[in-house]
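The other protein chains are all here in position, but one chain of the complex has been omitted.
Chain lettering (A, B, C, D and E) follows the sequence in which the chains are written, and residue indices restart at 1 in each chain.
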């Protein structure tokens, strides 16, 4: 199956269309909005569910060496990608060193919703993937922040690590919930899953739709406010970087000998950019960097690109290289 | 089956009893309340679910001429009913021209929860209805507002359309979500439904119960505060107008040749009164009109009447006239 | 099966582990938190669901004399336990008469989540219990408050019943919803249940997990702030009192001739302490009592004890005495 | 634009006491007030946030009354009766209002 | 620490009118404002809380502008046009600000 029919097929799922609906609503300035508490509730639900399912599937398949190696690879990718991103960004766009470093940090980290969207594409095509990829996602969240701060210190000595910030990053609610639910899934296994499957499995995709509706609304509002903030070079970066990231992920997956499904997920993790954890850390550590720039790029450009076009491309690539 | 046993049967469903529980809680001044964000979240869920299901069912049955004609009829009903309501209200009650116009606007528009309650009665009796009735519901939301404003301008020159208000009405969150979900349902069809049915179908009635609990609480509080605001004539209007509206809806349904289920829904749309979209528009366009009057009538009198007594009456009427 | 393997088995359920996760997150000062509105929404859902299911099961099995007698027993236990608790607390700890009375009131009242956790243990072991135990839970909520206030008036004349407080307690949202849903379940029976089971049955345990996650977070924060507030005697009370309460409940259950499942639930009701209704009443009636003391004891000590260790012990005890 | 002298009274109080306080305010014939949610705080009884309690009942609110200066004492007396035994803060400051006919 | 004299204008208004008010404020060239949620209140049109409406749309908000004293009249004129026919309260008080270069 070629990329285009894959993309077309991905495009007409309720998940992607819900995102498009939210985008549309925001762009025409409808007052459609999801209450803050409900959006946060849905994100807690999604994290709990994917963590739990990942843990259960690990319990089923057992722990092996690949797990450890893949975790390590994820950490290295997360730390290395910002350095590459920074160089590209400085070459392509007119962003200041500070803003470029802040943006770069986002691309080393990950978007868990893109990860979930990719796994649901895998599921609907019956391609298996390893449960521990959820743990890899968690491991890739933070290293990129360190790299971004290092880039800033190197270039002008600012951006020193505020006391307490490191603990805040490592113990932020999303990571704790994801890892915690993962462990609960691992411990309680299929037994536990049977009890709570009607909450964590059955309505999962529906909730994901509503969550993507919210993301569409917010991305759309960001685009309305952020237009003018990005030059053409920065925009190009928002498309080129995920493609490049996915290739790095693919290379790593081949080296690790990951099967198709897990390889796709590692590509998606490398290709996606953070829009929750990293922005929060940047506001504390680099308050002078302009949030409109990194949020518009990561949420307004790269996220939709990955969701709609990127995932099918990455899957076609991975199938071609790895087979399956 | 006669109206009374139908009414009795409707009355003892969890849906209606939840409303009664909420009403009771408010009237005895219990502090039972649903958080604002949760109530709004439930209403977004309900709109998404009914829009989506409507769209899927349209995709199944295809588009035909009746759809277009029914939409047009809905718009005409929505625009015409306020004029009739205004005349009756001025005759029956002591309300000022301004308040009467504001109330009239509510009765041309619709209550989506009443619509949903009626469709769930149809479903539990196995009576089919057309998916596009959801689109008719959306189309009937706004025209009534224009009629109400026209009534005011005619009578004393106030109530000019504030700039931006018209866009706000047409693109209000509920309409955008309902129509958007309808389109998503249409595009993704049964395939899409299968993916998110565990969210949009399975728990639907349960969520509706909790939502009606909330509506009962708010209606009860409104009745406690609003007592004294309505004279006997206005109260009578709150019962007579839905009956009259349902007859207009029935007439239109017969002309259009709608089958029993869809006819009932058109009756219910004509009979029900708005308590979300129209009040908001009135606060902007007619701030001098007293909100207690229109909210108490629409939510405290007509909504419970339709929910408990109206729907069975309309169904009996429609069965007698249309058969089925 | 002995207590230890029972405890181990209870310990590794998603429900208990979710609580532990929340506790952990709070103790390491993660910012993981459930939005207020979502937590309140979940508690409304849980109350509606258990009330409804209790009512349906009563409708199935019919009302008999035991119901009335058990209700009465529950009320007596709720009123009597604070007197015993007060004496023990004054003997064991250095708390003032006022604080001791406030704490005592909490132990006469109940924790509905502990009740639910116990019923889910019964369900997973296939041990039946009577639906009306939900009504007993509701009846045991308030009498303890009266006893606590009586203890205070007796000792120093403060704590007079503020006007309106009694109505507030009897008609507080939780009681109204629990009883109301119970009645709705009774009236609509299996028919009603079939309609809303996908909401009130299927995802119940999953929601309970997320709710316990929230309780773990709050209990953990309370423990962090409350350390230093309790002396060793008070801490000991937090373990001894539930054990003693469970014995009182067991004795009453034997006298009433309750079957194993219902006996366990009566034990759990007697053993558990309130952390919602009673604290609120105490803030109004006894504002000088220190909330850290009663909240830390009831939520930080007794609740986890019952959840993890207590329930298996009580079940072992009840099985030994009643058989089953 | 024409403005009028007024007093701004802010009462920070536990939410469970709110209805008692507004009853007292109304008894003092005060024509209007607004209630602001308080997210958290700290005082002699230590720090708290709204997310600290299961029932989430024990948060605080701020009740703000804009009143004519001559009404101040009556209001303070009524409010004090409710606030007295309970935790909370009462502050008074000067302000000007537009549209004084409104209160 | 160096402070600067400023005016604190608080406009309590229905949420549905908020975007019209902020448009007016921006037209008056006011450099900044903050919006506080209002949980409930009471006035000539009776008591209300945010939980009173199905759409929960008709709550109120407080818009707070800290401005240079010389800007006051322009702001009040613009705001008044929006508030005029609608319910709501406008108060003005004195304050000092840190970092006046910021507005």
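Simple rule for what comes next: a contact is a pair of C-beta atoms (placed from the backbone, for glycine too) under 8 Å apart; a residue touches a chain by one contact, two chains touch by 3 or more.
As the structure is a computational prediction, the values presented were derived from the model and not from experiment.
Counting contacts over the entire complex, the absent chain touches A, D, E. Per the touch definition above, the residue from A:198, A:279 or A:310 contacting the chain not shown is A:279. Think of the hidden chain as still there; on subunit E it touches residues 1, 3, 6, 8, 22, 26, 31-37, 61, 66, 93-99, 102-103.
Remark: the residues of subunit D touching the chain excluded from display are 12, 36-44, 47, 49, 60, 62, 73, 76-77, 80, 83, 89-94.
Hidden from this view is one chain, which touches subunit A at 33-36, 39-40, 43, 162, 164, 214-215, 218, 221-222, 225, 275-277, 279-280, 283-284, 287-288, 291-292, 295, 299.
Heads up, the rule we're going with is that only the chains that are shown with their structure count from here on.
Listed by label, the chains that touch subunit B and also subunit C are A. Using the average of C-alpha coordinates as each chain's centre, A ends up farthest from subunit D. Copies subunit A and subunit B of the same sequence differ by a rotation of 120 degrees once their CA atoms are superposed, given in steps of 5. Comparing the centres of all chains, each the average of its CA atoms, the largest separation from subunit E belongs to C.
Rounded to whole angstrom, the centroid-to-centroid distance between subunit A and subunit E, based on C-alpha atoms, equals 39 Å. Rounded to whole angstrom, the centroid-to-centroid distance between subunit C and subunit E, based on C-alpha atoms, equals 46 Å.
In subunit C, the residues that touch at least two other chains are 33-38, 40-41, 202-203.
In subunit D, no residue touches two or more other chains.
Per the contact rule defined earlier, chains pair up in contact as A-B, A-C, B-C, B-E, C-D, D-E.
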